[in-house]
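Only a single protein chain was left out; the remaining protein chains are all shown in position.
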Amino acid sequence: MQYFLRRVLVNIPVLLLVTIVIYLLINLAPGDPVDFFVNEEIGITKEDLDFVRERYGLDDPIPVRYVKWLGQVMQGDLGFRFKNGDDVAEVLAVRLRRTFLLMGTALAIGIAVGVTLGIFIGLRQYSLWDFTFTGLSFVGISMPAFIAGIFGLYIFSVKLGWFPSGGMRTIGKPESVFDLMYHLVLPAGTLAIFNLATFMRYTRFSMLEVRGEDYVRTAKAKGLKPPAVTWRHVFRNALLPIVTVVGLSLPTLVAGALFTETIYSWPGMGALLVDAVAARDYPMVMGIMLVTALVVLTANLITDLAYAVADPRIRYE
Amino acid sequence: MSKSKFLSLIIVLSLALLAACAAPAAAPAAEEPMAESSDQMASEEMEVEQVLIGGFDVGPGGDPQGVLYNNGAGNVWFVKMFTPLIIMDSTFSNHTSEAALAVSWEPNDDATVWTFNLREGVKWHDGEDFTASDLKWTAEFVAAPMAAVTHFGIGQPQQIVGWTEYNDGEADEIVGIRAVDDLTLEIELSSPNPRFYDSVRGFYALPEHAIDFEPTEIFSSDWWFASPIGTGPFKFHSYEKDQFMAIQPNEYYWDGVPELDQLINRYFVDETAAVLALESGDIDFTYVSADVASRFEGNADYQIFSGPSFVTNMFNYNFLNDVWNDKRIRQAFMYGIDRASIISDVFNGTAQATPCQDPYPTFWPADANYYEYNPDKARELLAEAAADGVTLDDVNLDIPTYYTSQLAKDILTVMQANMAEVGVNVNPTFLDVPTWRTVVDDNATEWNIAYRGAGGGPASYSSIWYVEDNQWGIDDPAYVDLFAAMDAAQNADDYRAARTALCKYQNEEATFAYWWVSTRYGIATVDIEDFHYFPAPGGGPYVDRSQDWNMK
Partner (left out) sequence: MSIDVGRRQSNSQSPTAQAWRRFRRHPLALAGLILFAIVLLASVIAPLITRYDFAYLNLADKFQSPSINHFLGTDRVGRDIWSRTLYGGRVSLAVGFAAASISTVIGVILGSISGYYRGKADQVIMRFTDVVMTFPRVVIILTAAIYLGQSIASVIFLIGIFSWPGITRLVRGQVLSLREQQFVLASRSLGAGNRRIIVTHVLPNVVAPVLASITFAVNGAILLEAGLSFLGVGIPLPTPSWGNMLESARSLDVLQDGPWIWVPPAVMILLTVLSINFIGDGLRDAIDPRYQQG
């Protein structure tokens, strides 16, 4: 309990530091939100712009603005977007759902298929299956999302025309889960490749390792039937390390996948962040960073704790 | 031992489940706010026959999910729901009363008081009558001291008597804007302006009776996306953030109820996404850039709309650095870059060479020098300048630009290669807009050449680029005279003559390297009839007769 408490408390300064660094970084980037309003080809006078800057409090020094922002956040107010006055919290809620849908699907496919295949080939070391899937898994982990995305778009949308090229729904048609799924196939499929390969490799590796452990040998020697050994000893123990990998993947549910979202015009968190940075939309950037950092830290915490609970051998002092 | 393993299994499974649940859990959640509208759409689908879906805010001039008075763009869409005081016809050079709130306008003798006679029988979408006082109210609403608006819809509003005082919070109203009666609006200027009518083409009326938010909330109010009321041919139907806005016919529209049952503006992350949606049949129309337009040529399924961008692309030299005061250096860039090849091969012919900054061919002198590609001449000019001690040797030749499209990269790649051949190594840098503004606008002498665009109106030409303490240190009395002559012109012929003389001077001096006006395109499927699109700067506004659009 004491460990848990300390583990939680230590995250507070980390979180604070993260927000300070990001705030500095985005505020020190050249230009400000007002610059983004300007239509270069029409032109506007400096006085007009300074006037707007003053209205938005952009003429305050950065530390003052940071403290103001922090004070607001403490009261549960993430502020409004400079770009269009949207409530940052509302925008986050909408975008988070979309990203969660995309990343969650990709992760679920990755875990389900990857772990199954991993177990399958882990039990058949050196078989043809093993070589084939291990080989493919290398391709999977070597394929960056933007390359998989471009190939996916080119083959399945441009050439074959099986799936839509982007977006989340067919406009003009009634909203339906089917339509959403139809739009989800390519981006989620693209992302799942990497997840799948990763989970397969970890599971296989873990299976092999556990099979070599003394207690498994003992169990075999005791005369337990192979399926019983596999199920009771190997499988359960082998899944343990995968917890860590799943835990480490959780933040992506929130952070989103910038490249995939860009290629398939999926309006999620990754695309939003890039958009917000380009517009120097400070409240939006900070809102995203705050949520992301919170989730990353929480996921780390959960992973650590889950591990501690799951494996009593692990002791934290 | 078995207990701990069992526990671990539970944790594993619950974590896996948590992740796996993400999909099904999120799906209903995502639909929740749409559930209502989807029912609505499903039930209406029976009746809805003519639906036109387009990417009306794609490309330059678009302002997806924007609101009026934010940045002066997005008019292609705004003009469907709101109406400006004066509008342009689609040659984008004449002003017409066709689809505007004013049916006629005239100045007094010295062009200091302008009277606008408003259209009879104009109603707001909710059936209320539109009157001159709505216009006065709108001007005061957006110019309110705390409103933080930078685009007032009226060009150079300081010219209006009392505007500055009101905007500074020192007056309760703009005394220079007067609603004489329901159908007459009078605007008084502090100095004569024979072409003032051109300044009010972005001046859209907002409904005083239907706006329930403060001027400070112009950009944050959800009125624009929940219950906007205008005087345009279409009225609000539904909106879904980041997805689309749908509008439906305004039965009170003075020029006939639109034929379409629904007009939908779909939002896209970028042009490519929009073009793919067009090709897959998801949408019926989108803006496309020149390099993509050629894909649709000769395809019987599509109609192509094109027009000049009215934006001149040029090298903006920084005269604060002495080297640019040497005409030979400036001209060396004109001769050293193979403009004709860039236009024919990079633009695929979708751009037109300009002699000067003016994007309107009406004002181009017949005997302009187009600086044919001549690398030898460029080298010669550079050598001559060098002989006089003027060289580019220690000059920072980064070329910052805010254009980041593949087309812009291709153009600058060719320019870089061309200049390398005459011994000048330039280095294009692609910046986002805030960075660009910091580099070019705030750091007076650090840059030397900026690749940029400049737009302007057919009846207005801002002198801020060449006189009035311009940022890049041009100090040439000839420009002061040329602009003064233009401002003084009392009729169209004098104005044209004065503006052509200005163009001629820019052309001879090569004050900046004026390159081209690119052509912009809109592609629509052949299913749309009587459709009209025109790539005007900022999206217009211009007359598009959207009430006549219909689907085969």
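The first chain written gets the first letter, and so on, giving A and B; residue counts start at 1 in each chain.
In the analysis below, a contact is a pair of C-beta atoms (placed from the backbone, for glycine too) under 8 Å apart; a residue touches a chain by one contact, two chains touch by 3 or more.
Treat the numbers as computed from the prediction; the structure is a model and nothing was measured.
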Touched by the hidden chain, restricted to displayed chains: A, B
Full-complex contact with the absent chain, from A:141, A:185, A:224 or A:305: A:141
From A:29, A:89 or A:302, residue that would touch the chain that is not displayed: A:29
Of B:225, B:254 or B:430, the residue in touch with the unshown chain: B:430
Hidden partner interface residues of chain B, rising order: 272, 275-276, 291-292, 294-295, 338, 341-342, 345-346, 404-407, 409-410, 412-414, 416-417, 420, 427-432, 435
Positions on chain A contacted by the hidden chain, ascending: 10-11, 13-14, 17-18, 21-22, 25-26, 28-30, 126, 131, 134, 138-139, 141-144, 146-147, 150-151, 153-154, 158, 205, 208-209, 255, 258-259, 262, 273-274, 277, 289, 292-293, 296-297, 300
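We take it that only the chains that are shown with their structure count from here on.
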Inter-centroid spacing, chain B versus chain A (mean Cα positions, whole Å): 36
Chain A residues within the chain B interface of the complex: 29-33, 35-45, 48-49, 51-52, 55-56, 80, 84-86, 94, 97-98, 100-101, 103-105, 107-108, 111-112, 115, 157-158, 161, 164-172, 174-177, 180, 236-237, 239-240, 242-243, 246-247, 249-250, 253, 262, 265, 267, 271, 278-280, 306, 309-312
Contact footprint of chain A on chain B as seen in their complex: 4-5, 7-9, 11-12, 15-16, 19-23, 25-27, 29-31, 34-35, 37-38, 41-42, 45, 51, 53, 60, 65-67, 70-73, 146, 148, 150-151, 217, 219-221, 241-244, 264, 266, 268-270, 273, 276-277, 280, 282-283, 311, 402, 432-439, 452-455, 462, 464, 537-538
